[in-house]
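Quick notes on the structure that follows.
Presenting subunit A:
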Amino acid sequence: DSVNVGILLGFTGPIESITPAMAAAAELAFSEVNESGLLLDGMTIEAVRGDSTCGDAAAATAAAERLVTSDDVAAIVGADCSGASIAVANNVAIPNGVVMVSPSSTSPALTTIDDDDYFFRTAPSDARQGQVVADIVWERGIDTVAITYTNNDYGRGLSEAFTTTFEELGGTVAINAAHEDGRADYSAEVGALAAAGADDLIVFGYVDQGGRGIIQASLDIDAFENFVLADGMFGDSLIEAIGPELDGRAFGTVPGSDLEGADIFLELAEEAEFDGSSSFTGESYDAGALIALAMQAAGSTDRTAIRDAMMSVANAPGEEILPGEIAKGLEILANGGEIDYVGATGVELIGPGEAAGRYRIYEIDDGDFQTIEFR
Partner candidate 1 sequence: MSFLIGEGMTGGYGGADILHDCTISVDKGEVAVIVGPNGAGKSTAMKAIFGMLNLREGAVRLGERAITGMTPQERVRAGMGFVPQTGNVFRTLTVQENLEMGAFIRDDDFSDTMEQVFSLFPVLAEKRRQPAGELSGGQRQQVAVGRALMTRPDVLMLDEPTAGVSPIVMDDLFDKIIDVANTGIAILMVEQNARQALAIADKGYVLVQGRNRFTDTGEALLANPEVRRSFLGG
Partner candidate 2 sequence: MIRVEDVHMHFGGIRAVNGATLEIAKGSITGLIGPNGAGKTTLFNCIAGHYAPTSGKIFLDGEEITGLAPHELFHKGLLRTFQIAHEFATLTVRENLMMVPGEQMGERLWNTFFHRKAIAEEEAGVRARADEVIDFLTLNRVADELAGNLSGGQKKLLELGRTMMVDAKIVFLDEVGAGVNRTLLKTIADAIRRLNQERGYTFCMIEHDMDFIGDLCDPVIVMAEGTVLTQGHVDEVKNNEQVIEAYLGTGMKQRPNRAKAGA
Partner candidate 3 sequence: MEDILNASLVLANFVIIPSLAYGAQLALGALGVTLIYAVLRFANFAHGDLMAFGTMAVILVTWFFQAQGIGLGPLPTALLALPFGIIAAVLLAMGTDRFVYRFYRKKRAAPVTFVIASVGVMFVYNALTRIFIGTSDIRFEDGERFLIRARESREWMGLAEGLALRSSQALTLVVAIIVVVALFWSLQKTRTGKAMRAYSDNEDLALLSGINPGRVVLITWVIAATLATIAGTLYGLDKSFRPFNYFMLLLPIFAAAVVGGIGQPFGAIAGGFVVAFSEVSITYAYRRVLSHILPEEWMPDGLAQLLSTDYKFAVSFIILVLVLLVRPNGIFKGRVI
C-alpha cells in the first residue's frame, strides 16, 4: 500500500540551482520512513514531484492542481518561493483541504494567511530573523552598515525588519539598496554600496545568486571589511566559491537550534549523495518528516487528519526526534506515545503553524561555518 506526497518546488527557473538538493532532502525523509516499514502498517510514501517554477503563479497552481486532484497526494512539501506558496495555498491547497508544509517560504505575509490551518512552514518568518541580525550586529559594536537585499519579498522583508530594529537600537543604515538576482554583473551595486561610507555590508540575498555575486565583487576590489549574512547566504558553496578570503570576515544567522540535529543531517545527506549544507535542505527534510509523522499520529492518510496531527508531533511534550530517527518516532506514535520532532532545524511550530525561529549564529573561519551561539 502506498500514499502519494507531493514535492512542489522550483525545479526550473530562478532558484533551480538549490531545488534538487531540497527535493532530495525531502525524499530522504520519505525513504527513511519506507525503509522502516512502520508507517501505518507498512504503508509506503511515494514522492510525486511538481515544478512550481518559483516565478510563475499560474504554472505553480497548475502543477499543484495536478498533484492534488490527479495524483491525489495526501500532503505537499512546498511550495518554495512565497509568491508561489500563497498562490498554491489560496487556489488549490486550502480549497481542497490539503496540507502544505513549505520549507522555504519566509514571507511575513504567510503568517496571517487565512488558511483554515492547512498551511505550515518549517522556515521562520523573516520578521524575526531581521531582529536577530540587527541585535548581533549591534552587539558587535557596529553602528553603521550598508544593506543589499535581493529584490523580492524575502530580501525586502528582511531588510525592513532589520532596519526597524537596528535604528531603534541607535544604528545607522547608510544605504539600503536592492539587487536583482541572475544579473550578469554587480559592479554598479558594489560601487554604490561602497561609496556610502560604511565598512560593513549586510547581504540579504541568496548564496547561489546575486548575494554571492555582490560579495565576490566586493572582495575583488576590497570594498568592505565585514559581511553580515542571513539564512539565504548560508551554504558551503559560498565558501567553496570564494575561498579563504572570507575567513574571519563574515558572520550571520541561519535557522536552527541544535548543532546535533544539523550535524546528523549533514552526515545523512552525505550518505544520500546530496549537499546537506545547501539552503533549505534541512527544512525540506523536516517538512517531509513532519508529514510522515503526522500521518502516523493521525492514524490515517486523510488530509484533514494530517492537518490536525501536525502541531502535536512537531512540539513538546514528547520524546525528541532527531534526523535519522524517524523510525523511532513512528514507533512511538504507533504505540500511542508522544513525540517532539526536532529534526535538522530544531522544528518548533508556533501560532499559525510556522517555525518559531531559533537561529544559529555562525562565523566563517578556517574555511568553514563555525557556530557561535543560538538565540
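Just so it is clear, a residue touches a chain if its C-beta (ideal position, glycine included) is under 8 Å from a C-beta of that chain, and two chains touch if they have at least 3 such contacts; residues count from 1.
The candidate set was assembled so that all candidates are chains of the complex that A comes from, given by their letters.
Predicted model, so just to flag it, every value in this text is computed and none were measured.
Which single candidate from 1, 2 or 3 touches subunit A in this complex?
Selected candidate: 3.
So in the complex, the part of subunit A that touches candidate 3 is made up of which residues?
Within the complex, subunit A contacts candidate 3 at residues 13-14, 16-20, 151, 175, 177-180, 182-185, 187-192, 194-197, 208, 212-213, 216-217, 220-223, 237, 240-241.
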